[in-house]
Every structure is written in C-alpha cells, then in structure tokens.
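All protein chains but one are shown at their positions in the complex.
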Amino acid sequence: MSEESDILPTRQSMGGISDQLTGIPLYFPAERRWLIAMLFASALLLLLLVSAIELFARGVGIWGINIPVNWAFAIHNYVWWLGIGHAGTLISALLLLTGSEWRNSLNRFAETMTLFAVVCAGIYPILHLGRPWYVYWMFPYPATMGVWPQFRSPLEWDIWAVMTYLTVSLAFWYTGLIPDLAAARDRATRRGWQIFFGITALGWRGSARHWLRWSQTYRLMAGLAVPLVVSVHSEVSLLFAAGQIPGWHSTIFPPYFVLGAAFSGFAVVSIIAVALRSWFGLENLVTDDHLDVLGKVLLATGLMTAYGYVFEVFDALYSGEEHELQTLADRCTGAYAWTYWGAVIFNFIPLQALWWRLVRRTGWMLLLISVSVAIGMWLERYMILVTSLYRDFLVSSWSHFTPTFWDWSTYFGTIGLFLVPFLIAIRLIPMISISETKELLHEEKEEKHG
Amino acid sequence: MAEHLYGVLAEFESPERLLEATRQAMEAGYRDLDAFTPFPVEGLDRVVRLPRPTISFAGLGGAIAGAGAALLMQFYVNYDYPLNVGGRPVYAISAFAVVTFELTILFSALAMLIAMLWQNGLPRLNYPVFAAKRFHRASRDRFFLCVNAQDALFDERETRAFLSGIGALSVELVPK
Amino acid sequence: MKRRTCDQPPIARGPRVWAGIEELSADPEFQAFIDAEFPAVQELSKTARRQFLKLMGASFALAGLTGCEKSSFVAALPYVDQPDSETLGRPRYYATAVLLDGYAQPVIATTHAGRPTKLDGNPDHPVTQGRSDIFMQSAVLQLYDPDRANAPTRHGEPVSWTDVESAIGIMREGWRADQGEGARLLLGPTTSPTLLRQIDAFLKQFPKARVHTHAAAGLDERREIMAAVYGRRVDSNYELAVCDVVVGLDEDFLGPGPHQVRNALGWSQSRRRSSDRPGNRLFMAESVPSATGALADHRLIADAGRMPALAEALASAIGVVGASRPSLTEAEAGWIARVVGACSEHKGRSLFVSGLSGGAAAALWIARINQQFANAGQTLKLTDAITGPVGAATLAELASDISAGRVTSLVVIDCNPAYTAPGELALGEAFKRVRSSIHVGTQRDETGNLCEWQLPLAHALESWSDARAVDGTSTIIQPVISPFYDVRTTHQILAMLLGEVDPAADAAVRETWQNSFGDSFEARWKQALHDGFVEGKASFVTASPVAEAVAAPSAGGDLDIVFRPDPTVWDGQFANVGWLQELPKTLTTVTWSNVIGVSPALAARLSAANGDHVEVSVGTRRISGPLWITPGQADSTVALYLGYGRTRAGRVGDNLGYDAYQVRSDAEPWLTQGSLHKLASREDLAITQLHHRLEGFDLAREISPGQVKEASADQASLYPPWPSAKNAWGMVIDLDSCIGCNACVAACTAENNVPVVGPDQVRAGREMHWLRIARYYTGDIAEPRSFFEPVPCMHCEDAPCEMGCPVHATTHSPEGVNQMVYNRCIGTRTCSSYCPYKVRRFNFYDYRAPAESPTHAAHNPEVTVRSRGVMEKCTYCTQRIEAAHVAADKESRPIRDGDVVTACQQACPTKAIVFGDINDPNSEVARLKRDGRHYVLLEEQGTRPRTTYLARWREDDTG
Partner (left out) sequence: MVQNFSPVADTWLRLFLIGGLSLAGGSMIAVIGFARSAYMTDTDTRPHQPVPFSHRHHAGELGIDCRYCHSNVETGPQAGLPPTETCMTCHSQIWTNATMLEPVRKSLAMNTPIEWTRVAKLPDYVFFRHDIHIAKGVGCESCHGRIDQMALTYRAKAFTMQFCIDCHRDPGPHLRPQDHITDMAWQPSPRARKEGEEIAAHEGIRFGELTHCYVCHR
C-alpha cells in the first residue's frame, strides 16, 4: 500500500497520538499566544455586553432600521451565524455515515465551532425584539391570559428549530467526546484535571459493552443530525420565503439557504483547521490531504451556491412579475448593488483557485479563500434582507437603510461571543477525536501488514 | 475465596492479540468476560457473544413521543383559543409540520443518549477496574481482557496462569 | 405605571402642570427622567436634544401601555358634586368654532371629562357640512400648547391684570386729552361682529385714533384686487357644485386656506355627478404645482408673470371686448384653444378664477370673461366683504406713521407683524420707537417680545366670541373648557380699552346679539349655541367689472419669485403645533421645514439637488434655504413658502426652515422678481416619501369613460372561507376626489393618539402616521401627471402580517378587521416585513410624553397610547366600531349604515373616503365596491384587502 492512500502518516504510535492530543489541555503549549487571543476576544465580548445594555435601555431604535427596512443586521447576522453553525454537525454526521475516514481529524472542532456559532445566532432573535423581556410569550405555557403562541409563524418554527438543533448538536458532540474525556482522565496527573475529566467522562471505561452501545447511538444520532441540519436552514429560509416580498417569495430558497450555509460553514471549518494545525503543530493529524479534501468540498458547495444565484435571476426573469424584475434590477444596479456584486466576487472569484491541487494543499491560500467566502456570504445575507425590503411593492414606501455604530458593535460583539468559549474549549477538551483517530490509524496499519 | 475479588485483568498490546486471547478464553469455557479497549475492536462482541444493543428502539420510541407531543400541542392550543390568523385554517397541518419534525428529532436523539448511558450504567465514577495498576493504559494503547470473579470456572490461581499462558503482557488481580 | 384618570377633572391642575414644565426642563432630575422615558434623546446632539425636549413638551400624548402585569392599587377621585349632565367616561359634544384668518371654522368639539380632545366640522353648518381641514383638526393641540402666553407681562416681567387695567387707564387719560391722536390699533384679520362693534365704539370715543389691519396670508390683497376690479369691497364665492368647467390661473382654490373645505365639497360634488364619466372638467394654468393643478385634466405650465397675458389671451379668444391677443407659446395657445372649446357650450355653468400672483390685471380679464359667459351670479357669486373693519388703514401706512413719529401708543391685536410684515418695512425697528405698545396674542411671539405689554389671549375653545364663516353665516363661539391660564378674550381687552373694569367674558358677545336678536334673545341665543351658527348667509350683490385695463407689473430680474403660505403651518401662526409640523407637505412630503421650490430645468442649470442651500436675492434683500426640485414647476419661477424661520414661536416651531417674509416687498407681496444662486452648504430634509415617480406600476390607476364596466368585488382565495359576522367592515377610497389635503391624516393623528416623533426620526424613516397619502407622478418630470393615493391599512382578509406573528398579537376579527393588539406585541416586526403595503408603524423608541406634558389632555382616552417596542397601525377606528356595537346592542338593534364613521372619513372634505358594512348590499361602501372604477391595490398578491380604491378619471383625448 502506498502512502497516498493513507490520510494519516502511519509511522506514529497510538500512545503518541493520545499523549499529543490529551497533552494540549493537560500541558497547554501556547500560553502567551492564547492569552493574547483571549484578550482580544474578551474585548469583543465586552463590546457585545455594552451594546446589549444600550439596546435594552433604549430600544431597537439605536439601530439603523426603519419602515420598510425593519429587519436588517439582527436577522442578517442571525442567518449568517446559523449558516456557519451548519458545517460542524453536517461534516461529522454525514461523513460518519458515508464512512469517510478523513472526517476523524476535523469533526471535533467542527462540532465545537457549530455549538458556539449557533449560540451566537440564537441570541439575535431575542436582541432584535422590541420588548425582549416578553420573549417567553413565544413558548407554550399555561398563561393567565389564556393566549398561546401562533404555530403558523416562521418565527415560531425558528425558535423550535434552533433549540432542537442546539440540543441535538450538543448531544452528538458530547457522545463523541466521552471516550476522549476518559482518555484525558487516564492521562491526568493533577487532581483538578482528574476530577474534571473524571466527572465529565462519566466513568467511561471502554468496556466492550460500552463501545457496542456507544457506536450504535453515535451512528443513529448522525442519521438524525443530517436531516435536522437540512430542515433547520430550510426553515430559516422560510422566514423570508413565507413572506410575499419580492426577492423573498421563492421556492428555491430552502436548498439555496442550506447550500449557502454549508458553504460558509465549510469555509470557517477550513479557517479553524488551518489555524489550529499550525498553532498546535498537528500537521501529523490534520494533513495536507485533509486540506485537500476540505478544498474540494468548499469548491463543490460553492458551485452549488452559485447555481442558486443563477436560478434566482432566472426565476425573476421567468416569472416576468414586474416587482420581481424591479427587485432584480435593484440588486444589480440599486443603492445596495455593492452587496450583490460583493457577494458574487468574494464568494466565487477566489474560489476558482481551488481547482488547483497546490492551492488546496497550501494552508494559507485555503485560509485566505475561506475568509473571502465568509465575507461573501455575509454580504449575501445583507443583500437578501436589505435589497428586498428597501424597495418593495409600493413606490411610496421605498426607503433606505444605513447601519449605525450599534449595528456594527453588536455584530462584532458576537464574534467575541464566539471566540471566547471556543478558546476556552481548546484548553478543556481534546480538539481531535482520539479514539477514532486511533481506530483509523490501526486500520491503516492493518492494511499495510496485509 | 473470590468474594473479595472483582476479577483478573490481563493486558495485551494489540487488538488482534486481545481477540485471539478472548477466543481462547471462551474455548476454555470462561463466559463472564469483559474487555477494555481504547477504541471499539472489530468483532469482539461476536467473540464474547454480546447481545445486539437496543438503542434503536429507544430512538424510535422517542421519535413517536416527540411527533405525538408536537402535534398534540399544536392542535390543542388552536382548539383552546381558535383565532382567525390571516384567513388560514385553524388546524393548518402543513404549518404544523415543521415543529413536529423538529420535536421528533429532538426527543429521539435525547432518548437514545439517555438509553445509552442508562444501559451502560453511566455515570459511574467509582469502578473496581479503575483500581488496577495498569488500567490507565486501557484508554491509551493497551487492550485488556477481564475474567470476572463471578465466572463459574473462575479460580484465582488457575485463571491467572491461564491468562499469562495465552500471552498477556501482564496479569493482575482486581479487588472489589 | 401611568394611569388614565378619566373620572378626575384634569383641568383643575392645569396651571400647576404648566409651571411644572417650566421649572422642570432645566432641573437635572427632570433630565434624568427624560433620559429614562425617552432614550432617543441621549443620541441626539446637544441642540437637537434641546429641540427634542421642547417637542416632547409640546406634542406627545400621555400614558397607557406599560406591560407590567401586576395591577397595583391606585387612587380614584370622585367628584365632590357631580354635574347632572356628566356621565363618567362618556364624551360630550359642543358646537362652536375655531378661527383661521379671522373666518369661523364651525366645529363640533368632543370633550372627555371636560377637556376637548377632538374637533370636527359641524355637520349642520352649510360651509363645512361636517368636514374639516388640517388647521381645524390641530386647533385642539394648539389649545394645550405649553408655550402659550399664560399671564400678562410688562417688558417680559409677569404682572397682574389690575396692573394692566391701571396702565390702560393712564393711556385712556392721554387719549381723552387728544381724542386718541397718536393711538393706533393693529388688527389681525377678523370677521367678528362683536369685535367690529367694539372697534366702532372705540373710534367713536377717540375719533382721531386709527385702525390698521394686517393679514399675512393674502386676505387684504384679495380684497384690494376685488376692489380694483369691481370698484367696491366684495368677496367672491365659487359655486363649484354647479360647474361643468372650471378654469384656473394660478389659483389653488382646492389648496389649504379658509375656503378649502367649502370649495373641495363643491368641486367633488359636481365631479361625482355621474358614475360613467367625470362630472366636470378642470383646466389649470399655473407656475407652481398645487393640489388643484395636480387634479387638473389639462394643466398648463406657465411662469407666474404670464398670468395677466394668459388671462387677456383667453379673453380675446372668447371675444371679450377690448382684449387684444398677446403673443403665446404653442403650449399656451393649445391650452387656450382647449379651454375655449370646452367652455363654449357651458355658458353659465363654467367658472374662471385667477389668483394673487396674477394681480388685478389678470383678475380684471377673468371677471370680464365670467361676465361674457354669464357665469357671474351663477357660478361666481359676490357678497360684500365680511372681513373688517371698513376703512382700516394698511400696515405700510402704520410703518410710515411710526417713522414720522405720529404714533404714541399702539395696540396690536391677535397678529404678529414683527414676524409677518414684509421685510422692507423693518417693522421690528419701528415698534421700538412707539412710546407705549401693547400686544394681545396667545403667544409671547416676535411682536409680543417687542411690545411693552404682552397680554395673553384666550384660545377660541376657551373664549366667548363670535365670527363669520366664509359664506357669511355667523357662529357664536362658546368656551368648551374654562381657561386654564390667566388669559382674556379680545373682547374683554377691547372692553378695557373702552374703559370697563374687569369685564365679564361673555358680556360683549351677548350685547352684540341682544341687539340683533331683540326680544326673542334667550330662545335664539340658546338655539344658536346649540346649532353652532346663526341662520343667514351674507346676501349676494351684483357687481360688474368697472376698471379699465389694469397694467400688469413689468417684469424685471431674471426669475419670477412667488410667495405661498405654507401648506401646513400657513403664515406661521401654526409653527408651534407638532401635528402640523410633522404633516407631509402636500406635494413634496417635506416635514419640519419649508423649501425653495424650483423647476427641474432650473435645478439642472444650477446643478443643484434636493436639500442644497440656495440664496434668493430680491433687490438688496436675500435669504437662503434648502432647494427642492418640484416636478412640473414653471422654468423661471421660484416658489418661496411663508411661515418658517420663526424665532419666538415656541419650543416646537423655533429655528426651522427660512423666513421668506425677509425678502417680501410691500408693493409686490405675492409675485416679484429676483435671482437665485447656489451655496456650498446643504441639509438633509426630513421627508416621508423618497421616491415619487411611479416607475410604470399601476398602483394609482386611471380610467377613461370608455373603459368603465361593472366590477365584481369578490377576490379569489386558496384558503377555505371563514364565516363572517353580521357586519363586515370595508372601505373605498375615491382617487378621483382626493385632493391630498392631509385632513384625514391630521384627523387620524388626533383620534388615535399618534405620536409626533420629530425631524430626526422622520429622517430615519420612522414617522408614525397610520395613514399616508402617497404622492406619485407619471411621465416627464418637467410636465408630470400627479396623483394622490391615501394608503391606510388594507385589512386584508388573507393577511400576510397575521401569519407572521409568533404570539397572536395581530389576528383577524370575524368582522374582517385586521386587529393589532399592542399589549400582546413583542416587537418581532415580522408583520411589517411581510406587509406588502408597508402600512404598519413601529415604536422604535418610547415616543410617549411624560406625565407633566399638558398635551396629555388632548389624548383620546378610548385609544391606548403605545409604548416602546410595539407595532401599531390603522384599526378602522375600532373604538368607534365598538362604541357603535355597544350602542346598538343596548337597544338590541343592528348597526345602521353611517353609525360607524372613521376619523379619516369624517374629516375628508371631498367625501373621498367611504367606510361601512360590505355585507349590507345597500350601504354606500357596498355600492362603491360595485362601481365601474373599483380596483384593488396589488390584487395579484391575493391578500384580499377590505380597503379598495376607485380609479381616477382620465379624459378621453377626444376631450
């Protein structure tokens, strides 16, 4: 068997992998760099805190929204974050089912990323409320009013979809984590770590029975997670498609959104993969082959998203509906044309470089392309919201939207909300699945010695 | 004699060795066996003749419960205070589909997680095998076979001898 | 949690409230309170912030919707001795009148627990027939204006009325000595019989005293023109109801002003005479686009200076003796040909009118044409001028007298010459030279500030007085609320000048009517108070044009500068009324400022855009303001709007826009020549509609008589039908009748406690009006065809908004009303996102007033005042629907057509808005839904709106 067929270099021992990965939390290598990152992240988080206080004290008027553009940054970033939050679970679940072995080195931090991205998304629907202190009215509880939530509303669907997605992702993530926590526990020498991993590992001891039930659960969960991922973002797309606003009211939206989500998600996964591997010297586990595959997936989803763009245009032209055409014209030439063309350029131009193997296998190139995709998708969400709302049916209601300082501060704040827990997670849990990597390594060795 | 014992723990350095040893132990007539490994070892369950796990049924149960709960909830709230919402029907099945689907998945997933932990008897922080000197390698790179003291054939000395006989790197007694 | 305390007479605490505000706005604690109550304030700049504090004081309604669920115990105060007539929580109605330029605007005042909350036209009155305009609607807010003068002052120091009386006593000493030599009265426009009687009495006492009058908005000039033409003081009355053809030369007879309601009623009446074609035809030649011009079937764009020539050309075309045909452009000739063609077979049923900018020159020809067509006496009726007093001198004469030192004591009554006088008279300076001066007015305004004494005047709603409506019918003005400041009526002050001591409020008025009613006084007085007017219009007189040809003023300077009263603050007297400031101006939708209107071509020549500052120079005087490109304005005509740039209007109206009076000349107050050049600076105007070209959508439809066909009102739906209740409410709006006057918007604001949000929020696109009048134009921007389209909530039966709400805050009633429940709303704004018509409004901040604001008294207790973070929108005035239900249910009878009238419908001066039960096939609204012009806005969206439209008539080109 030749090296290429192996995604992992086979000349490394199981023990080595164990020590290397559990070593990251137990004997943290990059203290200073981490502190700097943490400082930056907490600053952003503080910004979010300030923005939120300002918001609750004074009302959503501090944002640039108005009538007709009464949804902008909040919903726009909600969709963006949720989209990013889709890669993790999708990668690990889908690839687990298809048994693609290259998943093992990526799924853990991809899933972790998902969790925090979804949290970032999840706070927006609350922040953007006019009276956030009544958010609990969206849940069915026996109120003295005798009034219930309205289950025909896409917003109501949203609440349930996001809650489900967060919970299931968490369960899936934790299930996969248990054996590794045990591994860390068994490596831990300091009492504190022993107790922490001891409890979180729930007393896992890798007994044959444990493994049997665990594998079945893990696979079945993956089986559930895949349709869930698809449903959640389809549902988010209905938030718009269910409205009659030109530029929203389209059947392409669900697939269009899901693919877009996966696209942006994979981009962020690539960013994290490249970053972590160079940070913690994980080249032996996150190999160029991994980047290569990531690059291919990114390219594929990117092209599918591009198809969505093309279809949107076709849709408008084919319908021939004057307002749809008006919206199309506004997107291409209107006041916010820069978001449309920005999205097209950032999303699809650098992407084409991924046709070359060299680019795919070079960390920093992949990183740059992924960043551009993340920006592109952000612009796309902006475009979908603002250019549809600022000029809808009645000419007399046409208006404009300009984000204020608080729009931006809230957005950047959520980046802090994402980074802080992620950085903490790096220090607490093995960022790559130990047991599965070993399994893979063992299989590869098997093949070698026939 | 064996009351104070949990069993005998034998260490092997590869899954293959473990499988081989287990097979021999079974042939020797030991039944109450368990193995501790860093990752699921292919085929071990067949050798030890473990029953097929029943997590999937828990999952199914959860799914049905979820779907039922969701539909019931949505129908009830519209039955309790029927309001004309944009001329849509009171019982708008198509609109209820989304939440129903989400809850189906949610309940199912949680049911399976709980079932898995329950059947595995987790969480269980204190367990005899943890007391074994070399057990910390069970999650690293060693593969352990354990003959429980409850086993009919179990005899402290003979079992030890038998295990070291089939190529264990180390054999140790695990106290209760 | 603030409370409505309806069973507490709130007026009792009026003065204390006022004092409260004065002290408070400085006090830091109050600042803190404001920051809490109005978070918006903090983000405003220091000046803007001050501005906002002012605003808030002046124009927000109070209290209401705080979400706190725990209901605490609060105080309840019963009457000590309850008036027998008072039913707690039941509104009571009084017939009285408010004033505009001295003319009575007959109203029915709605009062809750003794405080007026709403004014509507008096239905029995021949002029208003229950309809109203924006000024009438807003008068009630003016009453509660916290900036009103609340006590007499001398040199700005508060004094008592006894001081005032003794001072007047001393003056009278002087006058007695020299028979009033050097005594001068300066009157605002007035029609009050009592006031005129008192003036006469005054002149009898002091024969050498003189009376001057000053009306900024054109009353005097109109009278002068008529005098020049007919040789006597007459007013012209247009009988539009019987006209087949109306031809106007720069005369915006459907625009704002005292005559608007009557003209609009008449015009729409004849316009709607038949259902298969327009009932009349309207030709307009105008320099500056106006409401009337927007409605014209054939509109000619001509510079203001051309009007006399056009008039003469018309005359000669028609064959008026002595008219010679001046040279005309092709467009002008074509238009005149059309007019002649249209009129020739309508002798006696056509009407020619000309405006102020045409001057006497145009007016004379127009008069002769009406003569020629036998319109005089038919469609054009003349009455003796009802504004007085006869033989009063002008403002210019006063100015010259003062500078000549012939004036020792001056009493300015209910006008503000220091602001409204033409700049060249420099009256402000002059006033300083008068030894003793008294200003009598509701505000301590520019003039009041210059005068030695400022005497606070009672608001019409607090006064005993009388006045005559535009048709001459007299109205006895009775107080509907006891004055809550230390104020007096004009009549009381005149009485003081006549030597009485502490005269009773109603004495003078009673005396006047004692004389005219004679023996049957008590009965007729009661009757008059009940009806709100005294039978008997001004009798018509026949007069014919006497003057020989009047020379048109010669054109000098490169541009015609025309002056127009502002569409919403008029001559400036309403500058401190927040409701009017926030009303979008009829054609521009500009709020909170006036603009300098120019044609697209001129703007292109200047390479200037909307909001760029330009400087207008007339002779040596110059002013600068923001430019506005007006589609369809004549190329070399510049329009200046009066009423802004005030410095002592109050906290709402100060320092907005520019002061056009500065460049006004006394000789040519309405049309003069000047030049224009662009400045470097610009400003961001607060406009409510950014885009006006219709872009080819059929939102505002037209239909020509040929296309009319029976329409079916029912619209298809994919959903199974919901059972309807007995009543199904619906509305039809006739685009052919809408004159874009904003009366509906103002009425809605007053009825539904719609907050004023201020210029910054309007700029941000957050105005709160539940009903907007969309202004569109089609065709070339140089010669557009304009449309008005009122857009309230459509109350869709398959409403997208309702489907979007996650908490059942907006649902559908069995009567088909799209309900918005504020106290359930959590502010997701999904409804507004989904609304294809964007008629929902959101409280981005807390727009409510603090409890201290006196304006809370104006607020309608039947409607919740919305708090921060909730959506709101048109409710079809559900409080009125429910009231009608209760009334009907108590009598166990069905609701009759006309039992429910929405505020907008009630106000509309052209009856363009019709509301009612569409389940009742005989109801007016059901009939209109079957009309041939009926159409549904965005019907293809399948929302099945209950609010629908009647298309506007377009003339077949066969004419």
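All chains are identified by letter, namely A, B and C, in their written order; residue positions are counted from 1 within each chain.
One rule holds for everything that comes next: a contact is a pair of C-beta atoms (placed from the backbone, for glycine too) under 8 Å apart; a residue touches a chain by one contact, two chains touch by 3 or more.
Please read these numbers as outputs of a predicted model, since none were measured by experiment.
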Practice task
Mind giving the shown chains that are in contact with the missing chain?
Solution key: A, B, C
Problem - Of B:Phe12, B:Phe39, B:Phe135 or B:Phe154, the one touching the omitted chain in the full complex - result: B:Phe135
Handout entry: Sole residue of A:Ile199, A:Val313 or A:Cys332 that reaches the chain not shown, by the stated touch rule
Key = A:Ile199
Handout entry: Contact with the hidden chain (one of C:Glu815, C:Asp846 or C:Asp931)
Key = C:Glu815
Fill in the blank from the handout: For chain A, residues touching the missing partner are 141-147, 185-186, 194-195, 198-199
Fill in the blank from the handout: Had the left-out chain been drawn, it would touch chain C at residues 1-4, 6-8, 63-66, 69-82, 87-90, 725-726, 811-815, 817, 819, 821-824, 862-864, 875, 878-879, 881-882, 885-886, 889-890, 892
Handout entry: Residues from chain B at the interface with the omitted partner, ascending
Key = 81, 83-84, 123-127, 130-133, 135-136
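Keep in mind that, in the parts below, only the chains that are shown with their structure count from here on.
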Exercise for the section: Using the contact definition from the top, classify how the chains connect: line, ring, star, complete or other. Expected result: complete
Fill in the blank from the handout: If you tally C-beta contacts across B-C and across A-C, the winner is A-C
Handout entry: Mean-CA-position distance for chain B and chain A (Å)
Key = 30
Exercise for the section: Between chain B and chain C, tell me the centre distance in angstrom, where each centre is the average of that chain's C-alpha atoms. Expected result: 81
Fill in the blank from the handout: Chain centres from averaged Cα atoms put chain A and chain C apart, in whole Å, by 57
Handout entry: Multi-chain contact sites of chain B, meaning residues that touch two or more partners
Key = 81, 83, 85-86, 88
Handout entry: Contacts with two or more other chains, residues of chain A listed in rising order
Key = 147-150, 152, 156
Practice task
Over in the complex, which chain B residues touch chain A? Could you list them?
Solution key: 15, 34-41, 44-45, 48, 50, 53, 55-56, 59, 73-74, 77-78, 80-81, 83, 85-86, 88, 92, 95-96, 98-99, 101-103, 105-106, 108-110, 112-113, 115-117, 119-120, 122-127, 129-130, 135-141
Fill in the blank from the handout: In the complex, chain A touches chain B at residues 13-15, 18-19, 140, 146-152, 156-157, 160-161, 163-164, 167-168, 171-172, 174-175, 179, 182-183, 185-187, 198-199, 202-217, 220-221, 224-225, 227-228, 231-232, 235, 238, 434-436, 438-439, 442
Problem - Of all residues in chain C, those that touch chain B in their complex - result: 717, 719-722, 796-803, 805, 808, 811-814, 944
